[in-house]
Each structure stands twice: as structure tokens, then as C-alpha cells.
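Reading through the C-alpha cells given below for one structure.
Note that one protein chain is taken out, while the other chains of the complex remain in position.
Naming follows writing order (A, B and C), and every chain is counted from residue 1.
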Amino acid sequence: MQSKPIALTILDILSVISLGVATYFALVFAPTELFMGQVQRVFYFHVGTAWVGMLGFILAAIAGIIYLINKDMRWDRFEVAAVEISTMFFFITIVLGSIWARPAWNTWWTWDPRLTTAAITELIYIAYFMLRAGIEDPEKRARFGAVYTLLGGISVPITFMVIRLFRTIHPVVIGNESAAAQGGFSMSGDMVTAMLVSFAAFTIIFIDLMWHRIRIGGLQDKVEELKLKVSM
Amino acid sequence: MIEVKKLVKRFGLKTILRGLDFHVEPGEFVALLGPNGAGKTTFLRILASLSRPSMGSVKVAGYSLPNDSANVRARLGVVSHMPLLYPDLTAEENLHFYAQMYGLANYQPRITEVLEMIGLEARRKDLVRTFSRGMQQRLAIGRAVLHDPEVVLFDEPYTGLDQDASEMLDEVLRSVAAKGRTVVMTSHDLARAEDLATRFDILSRGVIAASAKREDFKDSNLLDFYKKSLES
Amino acid sequence: METYPDTSSYMVAGYIVSFLTMGIYVLSMYIRNRNLKRDLETLEDMDTNKKK
Partner (left out) sequence: MKPSAPSLLKATFAIVQKDLAAELRSRELLSAMLVFSMLVILIFNFALELNIDVRKSVTAGVLWTTFAFAGTLGLNRSMAVEKDRGCMDGLLLAPVDRSAIFFGKAISNLAFMLIVEAIVIPMYAILYNETRIFQPEFLGVLLLGSIGYIAVGTLLSAMSVQTRTRDVLLPILLFPVAVPVLLASVKASGGIITGAPFAEILTPLNLLIVYDIVFIAISFMVFDYVVEE
């Protein structure tokens, strides 16, 4: 294994700094929201993690398609990395959504289209890992994984649209004129700044984690290869 | 009839076949021998177009795999240790179905002919689930030669058969092979292979380690030949 | 609703969960990496011993 590249070390440091900056912007810089108070501050991490979760989801589906075309195992490693990191971030998104829902609507869970879609995506990811765990042959595992991420990638947007049809019964969080009355809010300029900082920070962290995870994937393959060589 | 050059097959990181060369003249009956895990079944599955070669060229009946697989399939019959038959259909219905899948025209007389050849004419209307293992295997051979293929592949056809059933299968194998088809068969059973084949190839560690014609060695030293080629 | 409702405990919980999840994930990645490197070393040792 080649030693850690300098660029990655720089990225590591950058990730830690940007996480700190994003936390500062969310907790100190952004003004306290009028209707909900402090809890609104989880919003910045909520949308930040949701954004990279979605990014990972889309990248995984694209990597799946590329893998099916050129059968290069590197794309499989990329896909697994994207799914794994995305699972982690969506978990944060969902928990933060739930924590927000509690004081805002007096319930731990709302069937909001976005939150529900995120939860279903998380279930698709769990199914994805269970599928991979059941297959011995790495090539077949990669192939089936790619097919499944592709199916997921297409079904999730349709899921979102379908769930929106049920919204008459459920509150919409943002972007609706009556949103505030239902527990949403409108954003001030500083809030938008804090949100954008959070987007940028999580993007950097995402890239950093992806890089590390792909390297681990490469290391795993190397170990497997050596095991075969030694046992021969 | 079959030409294989520099065939490599990998499953993930495991290399099963390493640059295998193999050549079969029309009308030859080649017995492919070798220890477990040598890659016999894998090789046969590649010849049968069920598995893709990782590298190298494979030509069967003048068509190359995997690009011309439809042409190869039409000229190929396969008998494996699994019967490839539907237990809830009668013998005749099974053949009927496969005749349709091979696009045969006016197949009724051919089905009767095949059923007579394999000695199951009397039980044509019986469900395959009521057949003994030996009868199923004979019907599997009938299924494989239904479309009068130029090349026939046998993968361990004797698995799970008792003495009587094996002898009966020998009979059917011979009458099938005698019809001027090219045959490749894998088997553990050296004695049976010795009776049937005209050429013996030893597959070991992913390559053809040795090859000998029947006339090359005088009576009954296939076992010695087999042992010697595995040791070297 | 003139004064801020006190929801800061929810906020604190939210941020604890966020950092904890990310921390656990990074830790898991670190451990996996370390174990793999150890495996690699042992295997390389075995490989060179075999050649001798």
C-alpha cells in the first residue's frame, strides 16, 4: 500500500476545519429562529447531511451504470463507498428531522415527503448491504449491487413524487406560504449564509470520507489477493 | 470443431483457468479429466456460453463466444449433473417445450424418435417427477440432442447413478456419440471415460496438463497416465 | 409566541447525535484500515518466507 498522499492529509485537515466552521455558523452566527427557538439550529446540519446523502445516492447509481458497462472493479469500490457514507449521513438527517419534529409538531415523526423518502432510501441501502452479504463471488456481488443501486436510483424520485400526493394530510415543512403556521419558517439572510456554509462543509467532508473509504476498498482487495497467493 | 486459445477465467481475484489451449476435431470424443476444483465445470460452462471468458478466444462450431452465442447455442447440446427438466411436466411436454425454445419446425416426429432412442417411449405421458434418477438423466440426454446438435457437452453425467443406471446411460451416450457428433465430457469415473472416449485430456491448475489419444497407450493404463500427468 | 420557546435541549441532542454518528463512522474506518494493514503485513511476511 502506498503511503497516504499529501493531498489527502490536506483534505483531512480541511474537513476538520470546515466542520468546525459549519458548527460555528450553525450554532453562533445564525440568528435564533423566532417560532421554534434553538432547535431550529439543527436545520443546518439536517440539510447539509441530506445534501451529501443525496449526492452519494446519485453517485452510487452512476457508478453502478459505469460498472455494468466496463466491469471495472474500481467502480464497484466507488459505489460501495458512496452507499456506505450516504447511509451514515442519511441516518443523521433522519434523526435530526425527528428531533426537530418533536418540539415543532409535538411528534417524533412526520410523514413529510422528504423525510419519508430519506427513510425509504435508508431501507434500500440496508437491503443493498444484505444483498451483497449473501453473495460469495465478488464479481457477481458487484454486478447485483450495481443493478440494485440503479433500480433504487430510479425508484426513489418516483417515491418522492408519490408520497407528495398524500401531503393533504401532512404538513409541508419549507417553501409553502402557510409553512410557518404549520411549523416551518422563512429564512433570513444570515440563515441562508449558514446553510450554504453547511453545504460546502459537508461536501468537503464527503469527498474526504469517500477517498478514505475507496482506499480501504483497495486495501481489502489487496489483502484478499495476497491471501490467495499465500494459500496457493 | 472447438478451438480455445489462451483462455483465462477469473472469479473476482481467483483465477480458475490460466491460459488454457484446447482443440477438438470434428467427431472426436474427448474426456476431460482432472481433480476437483481444477476448473472442469467452469471450462464446460464457458464452452456452453453460460459463462463469459475473462480473456482469450473460444470458437465452437466455427462461431466465436461470447459474440456469436446464439449461433453456438443452436448447435450445442448440454447434459449436466442436474437434469434441466421440469418435474411437473411430462417427458413429452418437456421435450415439446425445448423444441419450441430451439425453434424447431414439425417437431412431433422428432420427439417420438428421441423418446424411442432413449427408451422412454412407453412413459412419454408420465410426469418427470415420477422418474428415477437414471430415467431423468436419459431424458436429459434426449433433451440435449433434440435439435440434433453438432457438439455435445457432458458435465459429470454419472453423478448420483447406480451401476445399472450407469450402464444404461453408457448405452445411450454411445448411441448419441456414435452419430458423428463431437463430444466433450468431464468425469471422475476413469473406467467409464476410458470405455467411451477417443481422447483424454487432463485439466490441472487451470491448463491442459496432458493429452493422449486412445491408440497412444495400450490397454488399461489410463490410470497411470492420469496419475503421471498430475504429478508432473 | 413572543418569547423564544426553550428548545435548546433538543438542539444539543441533535448535535450530539450528529457528531457521535460521524465519530463512530470515522472510528470504524480507522479500525478497518488498521486491521487490514496488519493483515497485509502478516501476509507479506508469509509470502516472503514461502519464497525462501
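By definition in this document, a residue touches a chain if its C-beta (ideal position, glycine included) is under 8 Å from a C-beta of that chain, and two chains touch if they have at least 3 such contacts.
Note that the structure is predicted; figures quoted are calculated from it, not measured.
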| item | value |
| --- | --- |
| Displayed chains contacted by the hidden chain, counting the whole assembly | A, B |
| Omitted-chain contact residue, chosen from A:135, A:200, A:214 or A:228 | A:135 |
| Touching residue (missing chain; options B:80, B:186 or B:229) | B:80 |
| Residue touching the undisplayed chain, where the options are A:25, A:78, A:91 or A:148 | A:148 |
| Where the unshown chain meets subunit B, residue by residue | 45, 48-52, 70-71, 73-76, 78, 80, 82-89, 93, 97-98, 100-104, 110, 127, 143, 147-149 |
| Subunit A residues that touch the omitted chain in the full complex | 68, 120, 123-124, 126-127, 130-131, 133-136, 140, 143-144, 146-148, 150-152, 154-155, 158-159, 161-163, 165-166 |
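Heads up, the rule we're going with is that only the chains that are shown with their structure count from here on.
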| item | value |
| --- | --- |
| Pair exhibiting more inter-chain C-beta contacts, A-B or A-C | A-C |
| Distance between chain centroids, defined by C-alpha means - subunit A, subunit B (Å) | 51 |
| Between subunit C and subunit A, distance of the C-alpha-averaged centres to the nearest whole Å | 16 |
| Contacting residues of subunit B [partner subunit A, same complex] | 10-14 |
| Residue ranges of subunit A in contact with subunit C within the complex | 1, 23, 27, 32, 34-42, 45-46, 49, 85, 88, 91-92, 95-96, 99-100, 102-103, 205, 209, 212-213, 215-216, 219-220, 222-223, 226-227, 229-230 |
| For the subunit A and subunit B complex, residues of the former touching the latter | 137-139, 221, 224-225, 228 |
